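Shown here: the complex without one of its protein chains, the others still in place.
So, subunit A:
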Amino acid sequence: MTAPAAYQVTHLDALEAESIFVMREVVAEMERPVLLFSGGKDSIVMLRLAQKAFAPAQVPFPVMHVDTGHNFPEVLDYRDRRVAELSLQLVVASVPEALASGLVRESADGMRNRIQTPVLLEAVEKHRFNALFGGARRDEEKARAKERMFSFRDEFGQWDPKNQRPELWALYNGRHHPGESIRVFPLSNWTELDVWHYIARERIELPSIYYAHEREVVERDGMLYAVNDFLPARAGEERFKARVRYRTVGDASCTAAVRSDADTVEKVIEEVAATRITERGATRGDDRVSEAAMEDRKREGYF
């Protein structure tokens, strides 16, 4: 059997086809899926894949934003525009509301990454979501390298890394009992560079903070943090202007920027291709807590 060269697809096409397959499996087999949408580039790519998977029909599930209250305004604007354009149903799981109601308490360091988890789990329970699409990629972090496409969570939302279901071929097992759920990661096999190539190819608009801009920052633990309402400069920290962009977009109090002149998608691709530091290593204070910081958060139900 000799195949003409024409019957080949590029790696981006193969990744896209796999992600679309995964999303369709979920919608075909699970009653109440939801897509976790942070306004970050991975969730934006995931939303584009969802549009493609079900076209010409609408995206057949709501999106959920876990709102820490520490937002970049550019990202919130983006979220609201996208939701309106695609006539999506938006569910906001609000950390400030959960703080007010006493569900969670502010942590000592002021970071809200860890307290997002109970808020997420409460919203999942309230809306009876049983499949949560997340934009996590296996190249991001070593605990994620062993994550499944379909990742089972018990009734407490916990991940048990030593007790994962084997995942063979493209046969994903989404079966679960009431109260349990499945986290689904359609971008598992994508790398940061793949995501950027796809953004370029599909001409996907991103929140402006992903591209180089001037911003007032302080340097803390070797990382550049934007000075804002949630993150005032500490005593002794010097505020200065720098040309930066964000490689990841998370809670504004623990996401750092990197120095960059990349103000177009092409320049970002060049920069990402040449960079020698992982995106979480460069920009996420929340992963620096310990060697197993991500694993610990994932076990508790973090996304």
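Following the convention adopted for this analysis, a contact is a pair of C-beta atoms (placed from the backbone, for glycine too) under 8 Å apart; a residue touches a chain by one contact, two chains touch by 3 or more; residues count from 1.
The rule we apply is simple: contacts and distances are computed from a predicted model.
Entry comment: the absent subunit's protein name, as recorded by UniProt, is "Sulfate adenylyltransferase subunit 1", drawn from "Extracellular solute-binding protein", "Sulfate adenylyltransferase subunit 1", "Protein glxC" or "Glycine cleavage system H protein". Set against the missing chain, the residues A:V75, A:A143 or A:L231 yield one that touches it, A:A143. Interface note: of A:P56, A:G102 or A:G236, the residue touching the hidden chain in the full complex is A:P56. Against the chain not displayed here, subunit A makes contact via residues 1-3, 5, 7-11, 13-18, 20-21, 24-25, 27-28, 51-58, 138-139, 141-146, 152, 161-162, 164-171, 173, 175-177, 188-189, 191, 193-194, 197, 266-267, 269-270, 273-278, 281-282, 291-292, 295-296.
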